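Moving on, here comes chain A:
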Amino acid sequence: MWWITLIEIAVFPIVAILLGLLLLGIDRKVAARMQRRVGPPILQPFYDVRKLFIKDTVIPKKSTWIFDFMPLLSVVSLFIIILYLPFMGLSPVLHGDMVFILYLLILPSLAKVLGGISSGSPYAAVGSQREITNMMGYEFPLVTIIFFMSWKLFSFGVAKPFSVASFTSGVMWAGLGTLGIAGALLLLFVMLLVIAGELSRPPFDVSSAGEEIAGGITAEYSGRNLGLFYIADALKLIVLTTLVVVLFFPFGISGFLGIGGWFALIADSIFYFIKVLLLMIFSETVLKTSVSRLKVTQLVNAYWGSLLMLSLLGIFIIFIDMVLS
Partner candidate 1 sequence: MQIVFILSMAVIATGMYACISSRNIIKIIIGLGIANYGVNLFLVQLGYKAGAIAPIFTHAQSLPMVLPTPQALTLTNIVISFATTALMLSVSLFIHKKTGSLDIKEVGGLKE
Partner candidate 2 sequence: MTGLLMHLPAISIALPLFSAFLFQLLGRHKKAKHILAISSITVLELMLILQLFHVASAGNSIYVFGSETPVVQLPSSYGIPIRISFQVDMFNAFLSVLTSSVMLLVIIFSLNSLKEDVGKFYVILMLMLTGMLGLLFTNDLFNLFVFLEILSLSTGIMVMYKANKFSVEAGFKYLVISSLSGLLFLLGVGFIYAQYGMLNISVLASIISIGLIEKIALGFMVVSLFLKSGIAPMHMWLPDAYGEAPEYSVLGVAMATLTCSYAFIRLLFVFSVGELGTLLILGGLLSAIIGSTMSLIQKNVNRLFGYLALAEIGFIVTAIGCGLISTESNLVFSTVSGGLFHMLNDVIDLGILFFISGIAIRIKNSKELDNLSGFGDNKILAVFFILAMFAVSGIPPMNGFLSKLIIYESTFAVSPLIPIILMISSIIILSSLVKVFYSIFNGKSNKKVPLNMMVVLFAAVIAMLVITLFPDAVINNLIKPVTDALITKSEYRSIVGV
């Protein structure tokens, strides 16, 4: 059976790229619609990537060899995360646990930072140290939520509380009173903001701030390197929304509709696509069109201060609910 996994290892990433770019297109379209603009065609990201791959790839004189290697590493690490998450509603191709995925989520932005640093341009250096500050920021609430949920699994007596498979058993909503559901919704709200932070979307896009530091991290990237970063951004969108799906809405639709075999597969993947789409819209398209950029200090205060307090509040509410019931 291992050769099936090899095929899946090769096929899933390609599907993920297409899905990611499609989602980016829908995201830009919905954002435009919100501003009563016509907005680009849905397939615009595909045209962008195709155009980027045609253009020259300029390697600055002052940049080191890492500059050219890092876009590759960031896309590869995102591909690997996709294999460990239940992509398209199916069970994950490879079995890993949550701590591994949390740490692997650092790799893409770390690769981007290393590339930005070694590109030799001061804009990119400022952008990359802002990106690291952003990363240090959003890790706190993210780690708190995930460790709380695995601790909850542990208190339910699950054998391997950290493995992704045990997460898909719907730990979030199991055995929750009304109070618990309020707490869980609070955690979902915090998670959506953290997702927007990880994708460095407008309220938190200090690292690729167009106006202040011309182009941010990718100031010196052009042509196919920039195309790879564009694909990495799309993949990150897929990975993060799938992570939220795993944490909060892991249940499939086929069981509900009671259809089996191939149709179940298709129904599940469509339901998964809808879930991912809604999550993306509520998490970052709404934020993109409504909130302007934060300063770097406000960013860290937002994560370590208010968002963390919100997540602790949510955890506390759920804890009370568990104690009461």
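Candidates were picked such that all candidates are chains of the complex that A comes from, given by their letters.
Points worth noting:
Simple rule for what comes next: a residue touches a chain if its C-beta (ideal position, glycine included) is under 8 Å from a C-beta of that chain, and two chains touch if they have at least 3 such contacts; residues count from 1.
Keep in mind the model is a prediction, meaning the values are calculated, not measured.
What touches chain A in this complex, out of the candidates 1 or 2, is 2.
Of all residues in chain A, those touching candidate 2 in their complex are 62, 64-66, 97, 99-100, 102-104, 106-107, 110, 113-114, 117-118, 120, 125, 128-129, 132-133, 135-136, 139-140, 143-144, 147-148, 150-151, 154, 162.
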